[in-house]
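Complex shown without one protein chain; remaining protein chains in place.
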């Protein structure tokens, strides 16, 4: 009978409309189970990026519901996956992590769910990755992140908060260390003009609260009749802790693609250049 | 001499790093001038989408600096381009528009700049557009929007705000009108499982304050020497009013691509289906 | 020990040069075993092309060694797969087929191998398939056919023989049947300007004699030392009979791709066209 009810905010209705068929359980082809293969592929990309360039990619949970980890409590330069994995919520702040865990358990108790944000830093990315105009590095990262099930937003560097800044505050002035230019701040999030500038690449991905909840929902079935939808069972009240490795994997795949394009350019150089 | 100073938060430094060359004025290939061609192409896509499907795309300025247009002050169902173009700021609220204009003039006075947000609604998009898994409709929109110069973020439907909602609030329950299913709310922003669900597609794009300002900046030149950078001239203290048609154009191009893919699928159907 | 000898006219040497590795038996990734998947995919494409458009694709062996089936002995309008499969050589002429079979057995006896040609006709292809300039229909067919292992050449319509014709002989003049234009001859092979013209699409694919033979060969190993290469075992003395379904499958895949592109164009038409 469930088969005849499109689950709210799921892909049941849209798959039926697009393909004229749907699966009756689990989400089928729209299930986040497909992200397992992304993580597998990302692991290979990550290993190559680390061995060849020394790139480190670390993501963590920076918000669950209304609980937000302030940016200045994270040390982008040395946060590690071990620190992230130290708590089940994957938030690298013990105190806040406990509050988040409680918030998730409360949601579970209420047969409800809650959203969150995953933040990510990529350290050691060389300058020069990313392609103008349409394949800017941030555009490809946004594409990759919004392809993760349940994601609703992406921003890079100062992001949506940067909107409120003045240009004189936001501009990343240059300094020089050992003859090498670098920026003194990083509101650009490591990307300028669509191309990596050698600074840390920093971005956030917003995830909605999971659509599958045990709470009764009054909706309609495919025949248009009002029904009570009850979907008992073990549902995940918050997915952001499990989204962390997916975000890392997709970042690795984008960076590896960009690396190969730029390596191709560099090795294709005219001999006398 | 300006030629030897990488302008902060511009693409001078990254182009030099990537290609080994740079232009000395205006931004060259990284200049937003290239978006003129996007708007030209988008105009054709928009016309086709309107004539063939009745799709209407309207974008507007929903924030300048700290001034934000509340969502409930915009009527997504009937906002028009005429309403948007009624004020120079392209914010469809006369009072707020005046405040925004003043904020922009203040920034100009200070030889500074200010950021903003462009919101967009696409009405009349049929169900079934967007491709799982990697080319979800929101992923392609995010790709397109983050390819616009100076954009820093994208979210769809509830977006970053949806993070704070419970699943039971966020889920878009179904109702039925004249035998046709539709959702009673639209936190999904018109897309579920990466596929359009027939509701309005709603998204936001964040833009940073323009990097080119007249205010003196202390930075370093390509030789690593500290310099005072002064770039007098007519600079745009806020780009969001001018970004409105670019956002509309990129949305139209993404929708037209998705339309053609879905039309191809529909017309390729096995004869007895 | 065989592992250290690059088999002549095989891919052992080039894979080693390209990837720095090679397999020691069977051909590995370069083995024609991979064509099994092409035939599987082609079967689906063929079924769709037949059901939706009434397209029939039939290929056959038109030459083995010096034995060639004259073009005028094949009735392109009604040759069937049953006729082709009636003999083990897959040549639809009983007498010549016997001679070819003997030639192949002779080659086997001599521990040698022999080449051949596969011809193919596609009946019922609508007008309008194929894309200028670079994706002309014949260009895509050529690409597909030369991707089949051991193929050495492709020609369409009059092909290499057309070189010797005068324009006044070669030109396919138009006639008219029931208000529908068609060509009175078909030297074009069903394609004009890269686009199908509604006539039968006719082409040939040349295959070299298989490289793996039992006959002793004097060659060198990877260390540059002269060696006697003996590769006893069951080797295929002629592959063209087995290439017939592969040619059909690749033709079907190319036509299905072109069909979908053209269907997309047709269904994307401006409403008032």
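Each chain carries a letter (A, B and C) given by its place in the written order, and its residues are counted from 1.
To be clear about the criterion, contacts are C-beta pairs under 8 Å (C-beta built on N, C-alpha and C of every residue); 3 or more make two chains touch, one makes a residue touch a chain.
None of these values were measured; they are calculated from a predicted model.
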{"item": "Shown chains that the omitted chain touches within the full complex", "value": "A, C"}
{"item": "Touching the absent chain when the full complex is considered, from C:92, C:116 or C:241", "value": "C:116"}
{"item": "Identified contact with the non-displayed chain, of C:39, C:76, C:139 or C:260", "value": "C:139"}
{"item": "Omitted-chain contact residue, chosen from C:30, C:43 or C:260", "value": "C:30"}
{"item": "Residues from subunit C at the interface with the omitted partner, ascending", "value": "6, 8-11, 13-15, 17-18, 20, 29-30, 34, 63, 65-66, 107, 110, 112-117, 127-130, 132-136, 138-147, 149, 151-160, 162-168, 170-176, 179-181, 183, 187-189, 191-198, 206-213, 215, 217-220, 222, 224-226, 237, 262, 265, 273"}
{"item": "On subunit A, residues whose C-beta touches the chain left out of the figure", "value": "48, 51-52, 259-261, 263-264, 266-268, 270-272"}
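Rule of thumb we're sticking to: only the chains that are shown with their structure count from here on.
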{"item": "Distance-maximising chain from subunit A - centres being C-alpha averages", "value": "C"}
{"item": "Size of the rotation, in steps of 5 degrees, that lays the CA trace of subunit A over subunit B", "value": "180"}
{"item": "Centroid distance [mean C-alpha coordinates] between subunit B and subunit A, Å", "value": "20"}
{"item": "Multi-partner residues of subunit C (each touching 2 or more other chains)", "value": "none"}
